[in-house]
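Note that one protein chain of the assembly has been removed; the remaining protein chains are unaltered in position.
Chain nomenclature is as follows: A, B and C, assigned in order of appearance, with residue numbering initiated at 1 for each chain independently.
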Amino acid sequence: MQQHFASDNYAGICPEATAALLEANTGHAPAYGDDDYTRKVSDRLREIFETDCDVYFVFNGTAANSLALATLCQSYHSVICHQLAHVETDECGAPEFFSNGAKLLTAAGEQGRLTPEAITEVVTRRSDLHFPKPRGLTLTQTTEVGTLYLPDQIAAIADTARQHGLRVHMDGARFANAVASLGVAPADITWRAGVDVLCFGGTKMGLPVGEAVVFFDRKLSEDFAWRCKQAGQLASKMRFLSAPWLGMLTDDVWLKHARHANAMAQRLSAGLVAAGIELLFPTEANGVFARLPAPVEAGLRAKGWRFYTFIGAGGARFMCGWDTLPATVDAILADIRNLTGAGDAIRS
Amino acid sequence: MQQHFASDNYAGICPEATAALLEANTGHAPAYGDDDYTRKVSDRLREIFETDCDVYFVFNGTAANSLALATLCQSYHSVICHQLAHVETDECGAPEFFSNGAKLLTAAGEQGRLTPEAITEVVTRRSDLHFPKPRGLTLTQTTEVGTLYLPDQIAAIADTARQHGLRVHMDGARFANAVASLGVAPADITWRAGVDVLCFGGTKMGLPVGEAVVFFDRKLSEDFAWRCKQAGQLASKMRFLSAPWLGMLTDDVWLKHARHANAMAQRLSAGLVAAGIELLFPTEANGVFARLPAPVEAGLRAKGWRFYTFIGAGGARFMCGWDTLPATVDAILADIRNLTGAGDAIRS
Amino acid sequence: MQQHFASDNYAGICPEATAALLEANTGHAPAYGDDDYTRKVSDRLREIFETDCDVYFVFNGTAANSLALATLCQSYHSVICHQLAHVETDECGAPEFFSNGAKLLTAAGEQGRLTPEAITEVVTRRSDLHFPKPRGLTLTQTTEVGTLYLPDQIAAIADTARQHGLRVHMDGARFANAVASLGVAPADITWRAGVDVLCFGGTKMGLPVGEAVVFFDRKLSEDFAWRCKQAGQLASKMRFLSAPWLGMLTDDVWLKHARHANAMAQRLSAGLVAAGIELLFPTEANGVFARLPAPVEAGLRAKGWRFYTFIGAGGARFMCGWDTLPATVDAILADIRNLTGAGDAIRS
Partner (left out) sequence: MQQHFASDNYAGICPEATAALLEANTGHAPAYGDDDYTRKVSDRLREIFETDCDVYFVFNGTAANSLALATLCQSYHSVICHQLAHVETDECGAPEFFSNGAKLLTAAGEQGRLTPEAITEVVTRRSDLHFPKPRGLTLTQTTEVGTLYLPDQIAAIADTARQHGLRVHMDGARFANAVASLGVAPADITWRAGVDVLCFGGTKMGLPVGEAVVFFDRKLSEDFAWRCKQAGQLASKMRFLSAPWLGMLTDDVWLKHARHANAMAQRLSAGLVAAGIELLFPTEANGVFARLPAPVEAGLRAKGWRFYTFIGAGGARFMCGWDTLPATVDAILADIRNLTGAGDAIRS
């Protein structure tokens, strides 16, 4: 099937994850996470994060984020997020469902990033009984618009959060792309910067299914296994969720793939600029956001290309995955140039 | 690793499911179920059930059953189940969580089966405002104690349910074993007998992850995709949940594996009886329940065998899976005979 | 104690409600609503609304609105409301709690009113699985900024709602003030205009405690008594909730009191304008919203006056109740004139 730019979850399973999955498919293994694969990959995550964090594997990002946010607050509390945050715009009320009613309070911020000022404004706006008390904060790294938070930016936000009694969650659906792009230690943009719990995305990185919830503050994860069980997020054949992570986290395979996806985004981004297309946000990881002229957008769709219209930002979103081929990038760029007339101009 | 009898979810992925999974790992596919594998297997399920049912794939049995039960009732209603039902004893409150508080009302019944009389007793006991009105009924087929409901038994129960305004759910974590053992058409023990919604177990049957929720009454499944999404049960790379079902449902692979598991249970059951061990329930599918003398139980555990103590029935539970080897059955039987002294007796 | 303008719930119980309460305090009465007072007042409400509506009494407006909204949707649906709606801004997540996660989608609108256009925009923005499907709409009559919907405006909104599959709820915390001001039949701004369920506010009207939930579409109220019971909203000594309504609904006492409150708001409004204070919204019922110069606001508070700063509209809110005395209005106006200097000017 033709490659697309709709989402990095259109990609399949990367070879290393596939190999690890098949290797784990040997004989019997105790269910519900009491197996060697799960233990090994949990230890590997502790190595990668350089700390004794508490690790759980759940089925998808909706659940990972919602369950993690629910550990930060009770139903009568609230969680602050960016107005473009996935938890607010694309989870069909999952955070409210899992928390039994905690409200998300949205804040604005340039280029998809929250700021200490915006958080302070939201948190200090009300303190009466008729408003859910803010107790949590969620950052998305890589952001919803393909930008990144620098370690210092996260630290500043976490400091602000702490001053107001908020715990800090990071939605890391594309955490790998952030680490690969920033070239930092995973710890530098998580617990060292003040993050309490990270949802580390596996699916978009190249796994078949599953995300890791990583608690740096282990008090938050008290009885979290029971929370997962009750919420339908405890896999019986857990090894098939956890083992593919082993393939991914060995020899920095996850970063290799993320760097590739990021590079494809750069290739696409550069090509768009060269074709005279305006970018909506700087391309810092594996997503490219562009203001396509309507005929170009229509033309691409007519040629069968799939990509999202990003309502929040008024443009088109192109996501690159671990498997995006340079040829695919070049092919869509060629179509774009043809549609804009830039192709003709160059050829003339 | 040594084979065990703790649960049929200790088994790995069967070869046909593995092959289908790998075959689906080609190129890009639209996310969230809008892919050809999911369409094909949904159609295949409609063929198998000989009706235009509505099909959804979710991650595990906890979620499948809880989401399905939540379609039968509101939070202030109740659902009748057998006192040994998994939803009551082993789901950590998941049905209550997903339904936001619907109570399970338990009824007794010989050999793990509900009866029309027991249901009528529960449903007519109270009708006041202070008690959650019964609106749903759940049967487990294969039951928790390895027995089966015959088509007529299901029909009689469903008739009773209907008379009292209850909708009927079937927990089919081991549905394949039931169909294989009874030798009936799947329709005969579901919609033709009055079942409104079936949770068709995939994991214990040989899949890596995932169950199918099959609605025979399509009014119940209105907006069910939204329900799944909100509850963290919509897979982004859905093809890896659905494609393995294709491998399973082609050429009756699912029944072949189920028949094997059932046969292994018969082999074990016969061996236990021959060794003078009392069975707690007739062996009708892939589970064997036996009253082990304490020294035998301790001796088996000392030899490394894993199996569950079944609290509700005061004995030991041995489950056979698609991959249980005759040699494994023979090995545990040999150990049992040695422990009971029956081995010596026979040899002498 | 000094009278205030903070809220119409600072007022006590009106004499007619008190008399009815005391009259009901005779001998024994069956609990949970199975008493004559509750039957009589339910019948009286059916008379007043000229239709066979279904009536329930609950303890407060938070519960009335949240329970009513929960009948319109499931947890994975959403409800459209004005961005200033009380259910969004002042209920601490109660609608989300009672519905187990249904999101409120806010729409803008001049003078506190929703419009068909704004509703259409919200409802047609998304139709994918990742967004909770809109199924309900809530209007506030009297609006949060003291304005009113005319019957035709409600009908136009309800038509739009119906076209998009939304059921219509009216938050009538100050319904009495709306009826009194518009001089219409209660039916004209409810079911005749397309409203499915009304929360008819009792407390602000002069009762000690309690609101009525009035279902014009009786299909929505199926098992609503159970919903109330489970949610802690079924009074055991129900007669003390319902009987005061009898006093209120006899001889149009409710409208007499509401007209008085509205008249006091007019008196205040006129006085403010005369004192050169800008009104933020037209005064159409019992609330007055004004842009007070900071020294005036501070001066009033220094003199002990209580009123709310209305964050959403950037001004001060003054509410008049059934018991607000003309002398109280005149006293605060005199203080305002003194603080603005208008007093001096006039005296000079």
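The rule is simple: a contact is a pair of C-beta atoms (placed from the backbone, for glycine too) under 8 Å apart; a residue touches a chain by one contact, two chains touch by 3 or more.
Fair warning: this is a prediction, and the values are worked out from it, not measured in the lab.
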| item | value |
| --- | --- |
| Per the touch definition above, residue among C:Thr160, C:Gln233, C:Gln266 or C:Thr340 touching the missing chain | C:Gln233 |
| Residue in contact with the excluded chain [from B:His130, B:Lys219 or B:Lys303] | B:His130 |
| Residue in contact with the excluded chain [from A:Gly101, A:Pro244 or A:Gly287] | A:Gly101 |
| Residue touching the undisplayed chain, where the options are A:Arg39, A:His130 or A:Lys303 | A:His130 |
| Identified contact with the non-displayed chain, of C:Thr62, C:Thr190 or C:Gln266 | C:Thr62 |
| Chain A, residues in touch with the chain not shown (by the definition above) | 32, 74-77, 100-101, 129-130, 132-133, 223, 225-227, 229-231, 234 |
| Residues in chain B touching the chain absent from view | 75-76, 78, 89-94, 96-98, 100-103, 125-126, 129-132, 311 |
| Residue numbers in chain C that touch the chain omitted from display | 1-4, 6-7, 9-13, 18, 21-22, 24-31, 58-63, 66-67, 91-94, 97-98, 100, 203-204, 208-209, 226, 229-237, 240-241, 306, 323 |
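Quick note on the criterion: only the chains that are shown with their structure count from here on.
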| item | value |
| --- | --- |
| From chain B, the most remote chain by mean C-alpha position | C |
| Separation of chain A from chain B, taking each centre as the mean of its C-alpha atoms, in whole Å | 34 |
| For chain A paired with chain C, centre-to-centre distance based on mean C-alpha positions, whole Å | 42 |
| Chain B and chain C, separation of their C-alpha mean positions in angstrom | 51 |
| Residue list for chain C, restricted to those that touch at least two other chains | 75-76, 100-101, 129-130, 132 |
